[in-house]
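Pasting in a structure now, in structure tokens, and then I'll have a few things to ask.
A single protein chain has been removed from this complex, and every other one stays in its place.
Now for chain A:
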Amino acid sequence: MCLAIPMRVESINGFVARCSVRGVSRDVSLFMLEEGSVLAGDYVLVHVGYAIQVISGTDAAATWQVIDEALSGQ
């Protein structure tokens, strides 16, 4: 249940960010991050609908790779 998934921030409205990954879009709360620490185009690590950390695009890609491997059961 501690699994967190990287998503790309598309737009921000107050404490809510529209985030996407692989064509899926979700509203994500930014309430757990310092105000102003995220901009559109950044990547965030999302857990149960809340961004828990800002991360780099490279780390986002590496994390997706492991999720893909785990899901395909290799």
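One rule holds for everything that comes next: a contact is a pair of C-beta atoms (placed from the backbone, for glycine too) under 8 Å apart; a residue touches a chain by one contact, two chains touch by 3 or more; residues count from 1.
By definition in this document, contacts and distances are computed from a predicted model.
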Match the chain absent from this complex view to the correct UniProt protein name in "Phosphoribosylformylglycinamidine synthase subunit PurS", "Carbon monoxide dehydrogenase", "Sarcosine oxidase subunit delta" or "Hydrogenase maturation factor". "Hydrogenase maturation factor"
Touch list for chain A against the chain that is not drawn: 1-4, 15, 27, 29, 31-34, 45, 47-50, 52-53, 55-56, 58-59, 62-63, 65-67, 69-71, 73-74
